[in-house]
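Of the protein chains in this complex, all but one are displayed in their positions.
Chain lettering (A, B and C) follows the sequence in which the chains are written, and residue indices restart at 1 in each chain.
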Amino acid sequence: MDAREVILDKYSGRVFKNRKDHIVELDEAGVPKEIAANSRSVPGMMINRGCCYAGCKGVVLGPLRDTVVITHGPIGCGYYTWGTRRNKADSPDGRNFVQYCFSTDMQETDIVFGGMKKLRQAIREAVEIFHPKAVMICSTCPIGLIGDDINAVATESEKLYGITCVAYSCEGYKGVSQSAGHHIANNGLMRRVIGSAKDKIPERGLRINILGEYNIGGDGWEEERILKKIGYEIVAVFTGDGSYEALTHAHTADLNLVQCHRSINYIAEMMKTKYNIDWLKVNFVGIDETIRTLREIADYFGNEEIKQRTEEVIAEELADIAEDRKFYRQKLEGKTAGVFVGGSRSHHYQNVLKDFGMKTVIAGYEFAHRDDYEGREVIPNIKLDADSKNIEQLTVHPDEQFYHVALDKERFDELRKENVELEYYKGMFKDMGDGTIVVDDFNHYETEKVLDIFKPDIFYSGIKDKYMIEKKGFPSNQLHSYDYSGPYAGFKGAIVFARNTYLSIYAPAWKMLTPPWRTQPTLEGTMGDENYA
Amino acid sequence: MDAREVILDKYSGRVFKNRKDHIVELDEAGVPKEIAANSRSVPGMMINRGCCYAGCKGVVLGPLRDTVVITHGPIGCGYYTWGTRRNKADSPDGRNFVQYCFSTDMQETDIVFGGMKKLRQAIREAVEIFHPKAVMICSTCPIGLIGDDINAVATESEKLYGITCVAYSCEGYKGVSQSAGHHIANNGLMRRVIGSAKDKIPERGLRINILGEYNIGGDGWEEERILKKIGYEIVAVFTGDGSYEALTHAHTADLNLVQCHRSINYIAEMMKTKYNIDWLKVNFVGIDETIRTLREIADYFGNEEIKQRTEEVIAEELADIAEDRKFYRQKLEGKTAGVFVGGSRSHHYQNVLKDFGMKTVIAGYEFAHRDDYEGREVIPNIKLDADSKNIEQLTVHPDEQFYHVALDKERFDELRKENVELEYYKGMFKDMGDGTIVVDDFNHYETEKVLDIFKPDIFYSGIKDKYMIEKKGFPSNQLHSYDYSGPYAGFKGAIVFARNTYLSIYAPAWKMLTPPWRTQPTLEGTMGDENYA
Amino acid sequence: MLDMTPKELVHRKALRVNPAKTCQPVGAMYAALGVHRCMPHSHGSQGCCSYHRTFLARHFKEPAIATTSSFSEGACVFGGGSNLKKAVKNIFDIYDPDIIAVHTTCLSETIGDDLKTLIQQMEIPEGKIVVHTNTPSYVGSHINGFANMMTGFIKYLSDKNTPATGKVGIFPGFVNPGDMHELKRIAKMIGVKYTMFPDTDGTMNSALTGHYEMYPKGGTTVDEIRELGGAQHVLALGEITSVTPAMELKRKCDVDFSSLPLPIGVEATDKYVMALSHLSKREVPTELEEERGQLLDIMIDSHAYYGDKRVAIAGDPDTVLGFAAFCLELGMKPKYMITGTPDEKFTKKAKELLLKYGVTDCIAKANTDLFELHQLIKNEPVDLLIGGTHCKYIARAEDVPFVRAGFPILDRYVHPYMPLVGYRGAMRLAELISNALLDRQDRDAEDKDFELVM
Partner (left out) sequence: MLDMTPKELVHRKALRVNPAKTCQPVGAMYAALGVHRCMPHSHGSQGCCSYHRTFLARHFKEPAIATTSSFSEGACVFGGGSNLKKAVKNIFDIYDPDIIAVHTTCLSETIGDDLKTLIQQMEIPEGKIVVHTNTPSYVGSHINGFANMMTGFIKYLSDKNTPATGKVGIFPGFVNPGDMHELKRIAKMIGVKYTMFPDTDGTMNSALTGHYEMYPKGGTTVDEIRELGGAQHVLALGEITSVTPAMELKRKCDVDFSSLPLPIGVEATDKYVMALSHLSKREVPTELEEERGQLLDIMIDSHAYYGDKRVAIAGDPDTVLGFAAFCLELGMKPKYMITGTPDEKFTKKAKELLLKYGVTDCIAKANTDLFELHQLIKNEPVDLLIGGTHCKYIARAEDVPFVRAGFPILDRYVHPYMPLVGYRGAMRLAELISNALLDRQDRDAEDKDFELVM
């Protein structure tokens, strides 16, 4: 039995039928394979997925620092998304709502009689106490069922208080994972926030947005540091250390960089349609990938000065990390890894592992779509199931006032030919191969199985898996929270990542798991220890 | 049997003979009684006394902040006097040696071959590393026996390094307690430090020295605060937060205040003889006593402005503490206390207890002399025993150059008639009476006994007793270290003291000493608690 | 830090800011994790289960197993029965627990899934069990969820017809595995035969050996829960948490119970010890009395540092009451006692406690949040703050010494192993509190006042 069969072996009937298409063995890099993805999880499987609300409020909207995001529902959902995702934010003026949790804390009577009154009052209180520029409302599961019209409340509040108020119907049961929530958040931002400042489009320059960067552990700051050092101007970040204010100006950028393709590609596409802003799939995770990314951005702008500055910065940054890079490479070379997270990271992190000579032998996504595995070329072939169809597909049209001058077609095609990922994402598969296994929507059982089979030197996943993996004797680092370290992006981030990997693999305690009395005779014989005088 | 007999009852033979004269029952206040004091302790009695070194280095010299005091001997003695007495010191220039411990850490070879070489080298190193103005050497037990000539080393070092270097032969076995060490330290300071700056005596003003104030818990600072507020100028404090530098100018003062009579009366007397500086026994412990003290100082100077200022300050300070004073008086009124410490405190603290309506029912000194109990009038009658005779009696003579203008004889006598303690200390007995018991050089057994007999609400002693007393169920506060609180002196200090007393007596834990199963039936019956549903 | 929090108190009727509670299901999950070979199952959207597992993993630094019905929009329309049925089959197939403990969520409650009927109708493998409880997130808090899950187990399992076991049922309340371990140690010392229910000692503090066991040795067994029906008596620890399940057992199996405070501090531990001694008709052993005396020794030795210090305590109702009781025993003065759990019994119990110690100016409030606590502290400061990790933001903003105690503690290690109950637990609490106060004194001291001996 090959690995895939071993994993599937325990499953019977329906589960087998379902899961077999989510588990793919790759033969060699680049060979196209189809994988089932973005479909309903099998109930009872102890999966790692969250819900629509988690994608909308937890991931995309939560990081906005100048916005009061009110969770409309019982207390739990708001509580769990309070300070837990490490989307760092810094408001020089102290107006930082990321440290706060706002909720309507719905009670039984609100469920019975409807929660709109309470929501209205909550917004009033938020405005009176906090004077935010924008209030956003995120619904949790029961809201849809009891029929609260949160859009009406939002509209009404806008009028009453003269602020922006956006409602998101991101009830947890929508879609099949966080992914639906990303989409809903993207739609709301596109519809109500992006470009709403309506400022004129300046002359073509070096203005960029970073999309799909949530500043976990300060990743966004590290990327900004490098980009600014080269000479780029950052208009808005979606949404790490982001602000409602900056997003209203996002339409003025010349280029959108897309870091997390999965969570934000909707906005990238819509902004292309509406404003003709090109987007480029980038990756700041990994040294070589950061270099590639920086060069592609410079290529995109085609500005010689920037190209030169890019090379200078790359050289400087590489010099800074040279010693550490060498040390960690030496320590990590040849180690194997499993990478199981999110919707883009499992791909990104294979690159930084490669930087240090490590091989990813197993990987998987929690909530990715087929294009995240197979590349955007499969998008036309993806059949939406009922769960995904229910998520609104926002249609945008070219905005006459704010339509951009874009890259000329010829250069665009030229860049594409050079494999620059303009309006394109190649997916994870093309960077894997050699008998590696990819598992979509991996569950606890499968995680145990791949560990047993592949025995990787380290397994990257999230907190729900982490302690189980460690109990089995494998180092496990979290790629959601970076184990409270970071940044992991950019040159310096790669070193931080390597250091954490090194510390985890080499933690002395691993050598002590077996008590000596399990391997040495205790019940007989003399005391053989040299210490016994 | 009266209390005294009960205490003595267990003793047989020699011990009885010895101890009976150290335990006195007072009939009524002021009635003269003779007590045996400042004599050898009975071996094996678990006493609270320390040694000569403790009195010299630990008490008098240790607090000098600008002086390197080198303990010459094995490591222990230096170690135990390092930061343990709470003689606070503050050097604005950071040159604060009070945080340090210096020792020659004598080893066996040094004992065998003599320690002078090591001492010389230690002084050299101290000078090279720390550049002190003055170095003082304190001998510990073996030094006297092995015959190290520390005076010779000191003299030699003075020449070599151009600093002041004073040697104190304060071996632990000298005398019968710390008291011998005070005397030795007093002699050394008088001989080598006081007046050594040889500055001219200014016109008669309001310049005072505070003697016998070691700034435990900041007492000295609180006294200085009040005195300065009134308008006095402090020349030198002996020796709390004191400095070699200040002491060299001490001869320029107009009046010496003596707080701890026991430890410093030698210097007060010698300065009277040498410089004609009057001394006044003061007491800043207790509200009424502080008032009395301030008024007597003002009376001494006879300056109307100062008298008026004194009354103003008293009024201000009293107003500040009025509320707290009332609260603690209410809580403490009628409580009884035992006070067993040092050589002056057992008397001083009875006054602050009185302020709050508390009665001292038992008291005693560790290392006092008869005059501390009975008043200085008994000094002519005190017979020195061998142990005390061995301590040098320094003879000083009037110093022609620095002899002071003093109070005229008439006024002096007038003040004495008004019971101002000029050149006089009345002793503890006169403030006691009513069947109270006084124990000199009290020991562990006697402490237990007086607790059993008198059952005071609180017992003030030191750390060696404290935990035993608490085990017996009595609150016990330390009057050496103030339980790491303070200051206890002055108006505000009285409140701090009262607060600590209040907290100790009222600590809720006292009510819980007996487990409920010792008083309530557990082995039978129903569960009667109202909590049992 | 928390710069947007104004000093001025504004009465809020609708907006919850920085809550001091979370929702029922996570409590239910934790309770179920204290049952041997049990798989907690979240009947709702995937997010609930994911959040709860994450949350428990972060507090305990342990795997928190649980499964979900993975509701989709379809399930909302047609009910979650089909999802539950599939889940139960898959769980038994793949993860092979002895028992599945289903709790509901706001979603399945709003839909109105009839769990009892659903479970009755489903195929359950021979020898396996499925139980459920209702834990609507919009009622009460995680504390109620914990109690409700216990009640659920009792309803399904506890058997009135069990012959008398002579055992004492001990309901530990929502506490750490280390606390449960300590409660058992005390019971063992007295020689009481007991059933601890639930019991996460052994499940949520298991060893690292290189071999993962999904169901470690610990946890109350199904048989033990069954036999609770024949228990001599139940000690329901935590006057808010444990009464509901104790009443259910009384109702169903006529087992008497005593409602006791969580054994935090001297008197509450005394009550626990006395009750065990009463029930077992065994004397309190010397060793335990010795621990009690050691605790008192510590309290007296260090009393001066606590005297009249004002303390703010936030957290779950029974733990807040317990910490407050011990603070009072130490001589401190609770200034604020707050819980997010909406239960006025908390306020009542707090007032009784404060009255006993003559403390009149303490604000004790249920159903409130950390935002209000912060505002209160801004208006009248405290000398110490005791609570879970979320309180550290307030501690930083207001520069208040902070003791992490209660649930959740997300930012430190080892704490779940270390009991706060019992005399030994109170020693730890005294150490935590005195260290916090003394560390602050050291930090704030000028060089000249920096003390070697304290």
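As a working rule, a residue touches a chain if its C-beta (ideal position, glycine included) is under 8 Å from a C-beta of that chain, and two chains touch if they have at least 3 such contacts.
Model, not experiment: these values are computed from the prediction.
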{"item": "Left-out chain, listing which of the shown chains it touches", "value": "A, B, C"}
{"item": "Identified contact with the non-displayed chain, of C:96, C:114 or C:290", "value": "C:290"}
{"item": "Selected from B:3, B:37, B:77 or B:298 as touching the chain missing from the view", "value": "B:77"}
{"item": "Absent-chain contact - pick from B:15, B:36, B:197 or B:453", "value": "B:15"}
{"item": "Those residues of chain B which, in the complete complex, touch the missing chain", "value": "10-12, 14-15, 40-54, 70, 73-80, 82-84, 94-97, 99-108, 110-111, 118-122, 124-126, 128-130, 140-142, 144-146, 171-177, 386-387, 390, 444-445, 448, 462-473, 509, 513-514"}
{"item": "Touch list for chain A against the chain that is not drawn", "value": "82-84, 86, 88-90, 96, 99, 218, 467, 470-471, 475, 481, 483-485, 499-500, 502-504, 506-510, 512-513, 515-517, 520, 522-525, 527, 529, 531-533"}
{"item": "On chain C, residues whose C-beta touches the chain left out of the figure", "value": "1, 58, 61-62, 205-209, 289-294, 296-298, 300-302, 389-390, 392-393, 396, 410-415, 417-418, 427-428, 430-431, 434-435, 438, 442, 447, 450-454"}
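Criterion: only the chains that are shown with their structure count from here on.
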{"item": "Interchain centroid distance [CA atoms averaged], chain B/chain C, Å", "value": "53"}
{"item": "Centre-to-centre distance between chain C and chain A (centres being mean Cα positions), rounded to whole Å", "value": "33"}
{"item": "Centroid spacing, where centroids are CA-atom means, of chain A and chain B in whole angstrom", "value": "70"}
